[in-house]
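Every protein chain except one is present and positioned as in the full complex.
Naming follows writing order (A, B, C and D), and every chain is counted from residue 1.
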Amino acid sequence: MSTNPNIVLNVNGIEVIYNHVILVLKGVSLNVPEGKIAAILGGNGAGKTTTLRAISNLLKGERGEVTKGSIELRGERIENLSPADLVNRGVVQVMEGRHCFAHLTIEENLMTGSYTRTDKAEVARNLEKVYNYFPRLKTRRTSQAAYTSGGEQQMCAIGRALMANPSVVLLDEPSMGLAPQIVEEVFEIVKDLNTKEKVTFLIAEQNTNMALKYADYGYIMESGRIVMDGAAGDLRNNEDVKEFYLGMGGGERKSFKDVKSYKRRKRWLA
Amino acid sequence: QAKEQFFPVLVYRTGAYAPNGVPWANGYVDYLKLVNARGGINGVKLSFEECETGYATDKSVECYERLKGKGATVFQPLSTGATFALTEKAPIDKIPLITAGYGRSESADGGVFKWNFPLAGTYWVAADAIIQQLGKKEGGLSSLKGKKIALVYHDSPFGKEPIPLLQERASQLGFQLSLLPVTAPGVEQKATWLQVRQQRPDYVVLWGWGVMNSTALKEAQATGYPREKMYGVWWAGAEPDVKDVGQGAKGYNAVTMQHGTEKGADVVKEILSKLHDKGQGTGPKEEVGDVLYMRGLMSAMFAVEGVRQAQEKYGKGKVVTAEQARWGYENLNLTQAKLDALGFKGVMRPVSTSCQDHMGANWARVHTWDGSKWQFTSDWLQADEQIIKPMVKAAADKYAAEKKLTRRAASDCGS
Amino acid sequence: MFYRENGQFKTSYRADQQIFPIAQDRWAILALIAFAFVGVPMLADEYLFRAIFIPFLILSLAALGVNILVGYCGQISLGSGAFMAVGAYMAYNTYIRIEGMPLILALLSGGFFATLVGIFFGFPSLRVKGLYLAVATLAAQFFCDWAFLRVGWFTNNNASGSVSVSNLQVLGMPIETPLQKYLFCLAFLVVFALLAKNLVRSSIGREWMAIRDMDVAAAVIGIRPKYAKLSAFAVSSFIVGVAGALWGFVHLGSWEPAAFSIDRSFQLLFMVIIGGMGSIMGSFFGAAFIVLLPIFIERISLLVGLSTAAAAHMTFMVFGALIVWFLIVEPHGLAKLWSIGKQKLRLWPFPH
Amino acid sequence: MGFFLETLFGGLMAGMLYSLVALGFVLIFKASGVFNFAQGAMVLFAALAMARFSQWIPQWLGIESKLLGNVLAFIVAAGCMFILAWLIERLVLRHLVNQEGVTLLMATLGITYFLDGLGQTIFGSDIYPIDVGMPKDPVFLFENVFEGGVLVNQEDIIAAVIAACLVAALSLFFQKTSTGRALRAVADDHQAAQSIGIPLNRIWVIVWCVAGITALVAGVIWGSKLGVQFSLTTVALRALPVIILGGLTSVPGAIIGGLIIGVGEKLSEVYLGPMVGGGIEIWFAYVLALVFLLFRPQGLFGEKIIDRV
């Protein structure tokens, strides 16, 4: 990877501590090349969300801080920028757990997404685009976000981020709570934006199957460390990944019903 | 032990009541300084320390405890609420309380309230003086019959204190009393003054403190109630109460605790020359001699003179204990000659206390705001002992009964 | 190195359910209580007792009560002053009206009447939430302020509307000297703190917290919001009422409604927030912070030679700044700060 | 009847004055989810600045004209409020992003203490006049209809007009501009607002500054009515039932709430008060607000309280 000259995002050995005492990331390094899709995979509590928060500088509100390492965006150190500065530089995060503005309507939610855009025509175009991607949102445009279904909120959160015309999007579990069709659509949208508009993506995802299908490169994370990385295709063929993340250990997909006992996950780190 | 007679000073120089608390404190402290400049009490120098109470009872208690430990001679809390709380503590600690012009009216009864000294006037005195002045205006107390008098009062023990006396007077003289409470601190009085406008009382008696007073005057102006018909208690008759209203308060009257604004008094001149001209004064020079400043000055004078009196008994030129000082306050005998010598000529009349009478004087005058300064507009008024005495006794007895206290024996009076 | 829970294995759930599961904590607390009962009386002087410790103890007790309602059950209350007042005035009335009423019973009866009033004003909480609920409790506050001034019965028809008590004694022992008063309040506080701690770690305590954190979910698992909220109001106002009675009887001796004004309500709420919502310990920290710190700052300002007024203003400013500073360091209050400190100690000397 | 009208009118006017203070609360709450306990302190601080500068500036610059003096003082005082807003953002809010409401409430308590101390240190703790030439004497209407006429107060009317203008302007601001929308977003979720590029820092400075200027306007009006001194902070307590009745998040609610509370409390004091000894208006205001809340728990115009699982 280091041979690629166009690294947009370069995370270098960061350590994150919550509340002054809880050490969560223990030296995470990763980089995302311009115009590619990178995925972070890993179990619950591995630190994916934390990594994304560190990049987009949203840790402060969670009382976390980056204590070691550096984060660069196109060669510029960004640890001390505010999230708003980052959005102005084109980096937008879609937060885990939706976080729609409860009292605002769906449309108002989307419109706040364009806070940093000044061109009215462009905003209108973006809005149209989002509604095209998620027709469901259009039918619910006037309801308060709090009163929409989980999936609708998820669409709203993604759509809202797109309204900022980002060049780098950090997606935290985009597929969560979405119907299978929509999951696929979301990934298609990602691909679409990626190829057509050269938007770079960093995706934290549980749906390994999907993620590796669409990503160019993957990182596997475990207990605050990156334990494996590689091109998506390589990962897909890795035996461990197959077994633990794709459910295809030993060839065939196993039925959920037939999982006999709880898996003892193989730990890459003892 | 101590070489100096220590006077604690509870003050409020901040917060809602600061505009009224500051001049009093300045006067109090200036007088203590003046006594030192004059050479102390028979050579005993005074020391003092301020403690900020913010007019809050619990802060006052804290200050009391703090300064008590330093050998306090006498406390003057300058708040009715704090007076109530300290009244319970003083007998245990054996420290006298001077509450010149406030506190419980029944505490004038030294037989029950051994440690309290509402010197020179209680609220019942003030209320009675006002009624007498109204009587004079109407051409005799009996002409008050059928008149309407409204009491606009601070809704607190302080404000409620005059009610028993006014009711007594109302039933005796046959005027109609209506009670209009104002919730502290009294920044919103529209409803009250609408009621005044509706009832059209012949007189309004204003029993306020702090911002309530100026607000009342402004509302009176806004509802067109004549200020000439308004009579305030002596805590509603100083510069901070009217100066911000200015011309709007013209004609407003207030009963005084004997003194008014006394720029020309000897003691004021002395303070100006001995302290302020040397840069040792407290507070702004222009305010020396203002009403509340004088009140502080006078209160400090009482504190000092009691000690002087006690020295007569317990040893001239010696520091007296609080308990000894109490005897001094109980046996004050400030004759006119003594007062004149102290520089209070024309400011006040004699005060003399006894075992039974802890008040020592019941005189008052009325002064009126002419738009820029206070001016006396009445003769000396004396509260009617016939009415007040029995009320004091009854109330004191009730207190004693509740507390299971017995009246002091005559023998106790000598000590 | 010395503060560790390693090696202290719990062999029963009972052991794990102790108030202080870590042995060091247990010893520390016992030592502290022993010190409070024995050590402090030997060291403190009258000023400390009367001006510092007694108010601190009583307000801690009140803060404890408020914490149950606000911190544990999440019902914002600005009526604590009123409940204190009810406690004080009703204790006064039972005390003087019933011949031979024992002091402790009188104080508890103050708590009992505060409970009734508390439940009454707690009813709106079944419908109204959050800051909006504050208005109901404020109504209690202003109404009680007014009622105690206006209704003669409460003050035994005292003209000025203030009341006083004296000659306190318990089982023939007088509660007169500062030391006796201190021990009396301390005993109350220790007992109530223990009972409160038991409550909050029992099922009722969990119900309160569940209602606080997410009332819809709480209802779904079978918690009755009505019962949980009203019981929190009841328990809280009982404790607050007793504290009010102590404040009147033991600390002031004589009082008027202004002693329990809206400022007191705010003060108590702030103790709870700065000390730590939902923490018994936090109530003590909060009371200490709000009662002691200003006095301390003021005395320092006086020592450096500021005038009375300047010192008072400085106190305000420094105190305000400290509040903000502590919140920035730990938004969840001093109790949280304390537990994080302990956690760090546990890791020490090897960070993480 | 004449008297009833008078009371009614007096209540409406008093209500408008409460609304003016209430507005500051609503503004900050709506735009950042912070219940600003310091609103009363800000009113006092602003009024003190205005009162003192209107006295000092003419002295320093030797200006004769009262109008000019007042205008300059107003500008300087507004400047103070701006600096204050900026400092509050820098030193306080910025470090408390994404914290719970109570924490922020507590922080504003810290600010209250600080301002109280600071204001008195800089400006003194005496009572100071603000004289912007408000007419003080009453006028009487309908003198031919009712005996004694119906008394109204010009000062109140002026204040009411100013309050109405402020409300109109602020409502427009919230409803029609994208900043207004962003403010509401911030109130809902600090973190999400940050994540889509709303600059919290700038937003907060703006909001606090606007609230500061509202406080200044309230301070000038109340100050010219009462004189500027510490008790001015207590008018905030009067505004509490108003905002709660109107809804914490509603600008027009502050006005309607003010009118209802104003009328309710004056009528109750005048007509019910005498029966029970008077002094009831303050608790009556709260009880009135409570009664409304039992029917609409979010206040008359407040945003619905959302609880969904």
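Please note the rule applied: a contact is a pair of C-beta atoms (placed from the backbone, for glycine too) under 8 Å apart; a residue touches a chain by one contact, two chains touch by 3 or more.
As a convention for this text, contacts and distances are computed from a predicted model.
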{"item": "Omitted chain, identified by the protein name its UniProt record gives, among \"Glutamate mutase sigma subunit\", \"Sulfate/thiosulfate import ATP-binding protein CysA\", \"Dihydroorotate dehydrogenase B (NAD(+)), electron transfer subunit\" or \"phosphoenolpyruvate--glycerone phosphotransferase\"", "value": "\"Sulfate/thiosulfate import ATP-binding protein CysA\""}
{"item": "Chain not shown: contacting residue from A:N6, A:T67 or A:S149", "value": "A:S149"}
{"item": "Touching the absent chain when the full complex is considered, from C:M101, C:A187, C:A219 or C:L345", "value": "C:A219"}
{"item": "Footprint left on chain C by the chain that the document does not show", "value": "12-14, 16-17, 195-196, 198-199, 202-207, 209-210, 212-214, 216-224, 231, 235, 278"}
{"item": "Contacts of chain A with the absent chain, listed as residue ranges", "value": "18, 22, 41-46, 49, 96-98, 136, 140, 143, 147-152, 154-155, 173, 176-184, 206-209, 244-247, 253, 255-257, 259, 261-263, 265"}
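Convention: only the chains that are shown with their structure count from here on.
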{"item": "Chain centre separation (chain A, chain C; CA means) in Å", "value": "46"}
{"item": "Gap in Å, rounded to a whole number, between the CA centres of chain D and chain B", "value": "37"}
{"item": "For chain C, residues that touch 2 or more chains besides their own", "value": "146, 149, 309, 312-313, 316, 331"}
{"item": "Sequence positions of chain B contacting 2 or more other chains", "value": "13-14, 18, 22, 155, 181, 183"}
{"item": "Overall pattern in which the protein chains touch one another (line/ring/star/complete/other)", "value": "other"}
{"item": "Interchain pairs in contact, sorted by label", "value": "A-C, A-D, B-C, B-D, C-D"}
{"item": "Residue ranges of chain D touching chain B (in the complex, touch as defined)", "value": "3, 6-7, 10-11, 13-14, 120, 125-129, 136-138, 151, 153, 155, 225-227, 229-235, 238, 265-266, 269-270, 273-274, 277-279, 281-282"}
{"item": "Complex contact set, residues of chain A against chain C", "value": "17, 19-21, 23, 63"}
{"item": "Touching residues on chain B, where the partner in the complex is chain C", "value": "11, 13-14, 18, 22, 25, 50-52, 54, 56-58, 61-62, 64-66, 68-69, 80-81, 84-85, 87-89, 92, 104, 155-157, 160-161, 163-164, 181, 183-184, 395, 402-404"}
